[in-house]
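All protein chains of the complex are present and in place, except for one that has been dropped.
Coming up: chain A.
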Amino acid sequence: VAKTSLTSPPWPEVKLPDPVEEAKYHAEVVQKVTKMIATGQYGRLFAVVHFASKQWKITSEDLIMMDNVLEAECGDRIRMEKVLLVGADDFTLIGRPLLGKDLVRVEATVIEKTESWPKINMRFWKRHNYQRKKIITNPQTVLRINTIEIFPCLS
């Protein structure tokens, strides 16, 4: 039968690779990455951490400032548990959505607890003799990320 414009569907045909071969390839990659982590062949690690309802991209010796109060004294060490992504130069570990606690360890220290610069909140309606001025200082906390460590327990 001759090929017309309606013989095949207008979208491009999609073929997935063979599942058996793919499983082999995946196992190989996982083994390689575990070996790399075990031997320590990575340079600087970066991590994406969910903390204080925000996501931060952090490395070691990083400073982070949050716009809220943390119930920890200055100098306390903190372990951040919700890690979404960890990466080095040659490999990245993407969590779905989080990575396991036995895989990554992110440590931070509380350095400073201050207030923000005085922000001015002003409301004004013209011709109505209405103006209100309020000075707001938010409490802030500064953390220093000490280390990010990964352990070779992938599967």
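Descriptive notes on the structure:
To be clear about the criterion, contacts are C-beta pairs under 8 Å (C-beta built on N, C-alpha and C of every residue); 3 or more make two chains touch, one makes a residue touch a chain; residues count from 1.
Here is the rule we use: contacts and distances are computed from a predicted model.
UniProt records the chain missing from this view under the protein name "Large ribosomal subunit protein bL20m", selected from "Serine-threonine kinase receptor-associated protein", "Transcription initiation factor TFIID subunit 6", "Large ribosomal subunit protein bL20m" or "xyloglucan 6-xylosyltransferase".
The omitted chain makes contact with just one of the residues A:T7, A:N129 or A:S155: A:T7. Across the interface with the omitted chain, chain A contributes residues 1, 6-7, 11, 14, 16, 46, 48, 55, 57, 84-85, 87, 89, 92, 94-97, 119-124, 131, 133.
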